[in-house]
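Of the protein chains in this complex, all but one are displayed in their positions.
Every chain is named by a letter (A and B) in the order it is written, and numbering of its residues begins at 1.
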Amino acid sequence: MRTILYLLQKEFIQVFRNKSMLPIIFIMPLVQMLVLVFAATMELKKVDITVVDLDLSETSTRLTSKFEASSFFHLTRAQLSPSETDQLLLKGKANLVVTFPHGFEQDLKRNDQASLQIMVDAINGSAAELSNAYVQTVIASYNQKIRAEMLGVPKFTPPEQVHVIPAYWYNPELNFKFYMAPGVLVILVTIIGLFLSSLNLVREKEMGTIEQLNVTPIKKYHFIIGKMMPFLIIALLDLTFGLLVAKVVFGLPFRGNILTLYVFTSLYLFLVMSIGLFVSAISETQQQVLFVSFFFLIVFIIMSGLFTPVESMPVWAQRMDLINPIYYLIRIIRNVVLKGSGLLDMTSELLRLIGYGLLMFSLAVWRYRKTV
Amino acid sequence: MKEIKSDKGPIIQVKDLVKKFGNFVAVDHLTFEVNKGEIFGFLGANGAGKTTAIRMLCGLLEPTSGALRVAGFDGYHQREEIKRNIGYMSQKFSLYEDLTVYENFRLYAGIYGIPRKERIRKTDELLRKLNLEESRDKLVGGLPLGWKQKLAFSLALFHNPAVVFLDEPSGGVDPLTRRTFWDLIYEVAHQGVTIFVTTHYMDEAEYCNRVAIMSEGKIVALDTPAALKSFYKTDSMDGVFLKIARNKE
Partner (left out) sequence: MNQLLGFVKKEFTHIFRDSRTMVILFGIPIIQLMLFGYVITTEIKDARIAILDHSNDNVTREIKNKILSSGYFRLDANLMNENEIDPIFKKGNVKEVIIFERNFAQRLEREGTVNVQVIADASDPNTAQMLYNYTNGIVQDYTKKKYAGFTIPLQIKSEVRMLYNENMVGAFMYVPGTMALILMLISAMMTSITIAREKEMGTMEILLVSPLKATHIVLGKVAPYLLLSIIDAIVVVCLGNMVFGVPIRGSIFVLAFLVILYITMALSLGILISTVANSQQVAMFISGFALMLPTILLSGFIFPIENMPYPLQLLSNFMPPRWFIDALKQVMLKGNGLAYIWPNVLILSTMTTVFLVLSIKKFRLRLE
């Protein structure tokens, strides 16, 4: 046990003396919080909407100004022919075009209904769906208004109405950054824990000092823990730093217990670093390891629910996620940070992490050879 | 588990030791013994198999077949016990360049379980003896090669092992420094430590009690330097080696 302390002492001295490591440790969380979180947004800012009003009636003009008043839309008015409208969309100058056909208001008054045309650039499917939903909402509320005006009844009401009232908990402003930032922190922690510790290991191999250690009676698990712990601690520090930066820069709340987060993150890092060690113990060349790990990492990140919800993924993907450590921590960190979940709220994740971690650690110790 | 009790007697016993890498036989049926207190040299050109052999003796490499006993322990099943009783100095000197001299000692002493007080005392003593006192808190990376050599050797001995393995300890070091280094080795050998050294410098062979010459994985000669010189009728180990090499052709 004392051996581990001596090893830790050495590792920390080395890390702090390594001039290139310190900036990485401090700059990475900053860059990630400032750039990544701001870049990775699925939030819809402004929809470029063009209104082609071929009717120029009171109805169409007023509805157009309703669109203009909405903060979702950036409105342009234009008089275009159908082919010009097509061109507009082909060129990408508008996301959505609303066309009021000639005789719109007349149709409405005479036939009790009239149609306008909406053309949406649907390449980004979810954005298209959302934009259309906004448009429909504006139309519907305007529709109610003019019904009341024209028929002289205070808001025409159907015989039965069920109002569905939304309440958005934990993130009432629907700030997408609150969703992304904890996820990005997981990536940060993974990079520090996994990559830095692997780089460190490779360096020792190349210097020959690993051999020197293998010749001593040092126990395998001493060595492995001695290699993991410093980076685990540094990763936890960076996590804290990242949370602070997020709080200062865009107000990310922290509703849970920081110790709970540390416990979960430590278990995660223990698991992830064991996997890394196991992989490098069974691989022959460094390049192979790097290459394959890189791709596994990308695959795991994509499937982890960082960008898109796991619940939307096909069943086979969700099953695969059971062995995806990143999936676990992203779930956990979002729950702890935004909802204040505790250890007892996520017992199944806790047990799975512990079990998975112990398994991989044993495999890593088993495969790590002091004797080649 | 037979422990060596007698004062003289073999402390390293190797019989028909073989190491194959795929189809390539790096070490081909080595058989020899090293007695306690000896300075035993393993000579040969690069690629002869010296480093492979020494790594098997240290427990760094798994032999393909053959019997191996070091310091009274079996080389297959009692490797950890062997490691407790041996020291090792690699070709690269394997010191932590970004730690100070003192920090290197502290680390290895800790790993071998040497109590703090004893470690401090021994370190101070050692640094004084090696004239490295002033460099105590200097990073190893900044030291000249000769000092690193002394340092690596001292670290290998710090825990009082019975046998010390030196793998090409003089690589890249100038001849004068080599001489002083061997003075150190003699001192240590006089205290009863067995020295097993591999080298491709023929003049270092002269310093050994006995010498084994390796070629293509086999031992082609094994005796004291004097006996070898007289057998091959030359007056230097260089000459011995050349004659052996010529005989092979």
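As a convention for this text, a contact is a pair of C-beta atoms (placed from the backbone, for glycine too) under 8 Å apart; a residue touches a chain by one contact, two chains touch by 3 or more.
Keep in mind the model is a prediction, meaning the values are calculated, not measured.
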Chains in view that the hidden chain touches are A
Where the complex has a chain not shown, which of A:L8, A:L80, A:I258 or A:I302 is the residue touching it?
A:I302
Looking at the full complex, which residue from A:M1, A:V162 or A:V372 touches the chain that isn't shown here?
A:V162
With the missing chain put back, one of A:S65, A:S81 or A:Q117 would touch it. Which one?
A:Q117
Touching the absent chain when the full complex is considered, from A:M42, A:L56 or A:A69:
A:M42
Can you name the residues of subunit A that touch the chain not displayed here?
35-36, 38-46, 63, 89-92, 108-109, 112-130, 132-133, 135-136, 139, 142-143, 146-147, 150-151, 156-172, 174-176, 178-179, 286-288, 290-292, 294-295, 298-299, 302-303, 307-309, 311-314, 317, 331, 334-335, 338-342, 345-346
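Operating definition for what follows: only the chains that are shown with their structure count from here on.
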What's the distance between the Cα centroids of subunit A and subunit B, rounded to whole Å?
56
For the complex, give me every residue of subunit A touching subunit B.
2-3, 5-7, 9-10, 13-14, 17-18, 207-209, 211-218, 370-372
Sort out for me which residues of subunit B touch subunit A in the complex.
58-62, 79-81, 83-84, 86, 88, 90-99, 103, 106-108, 110-113, 139
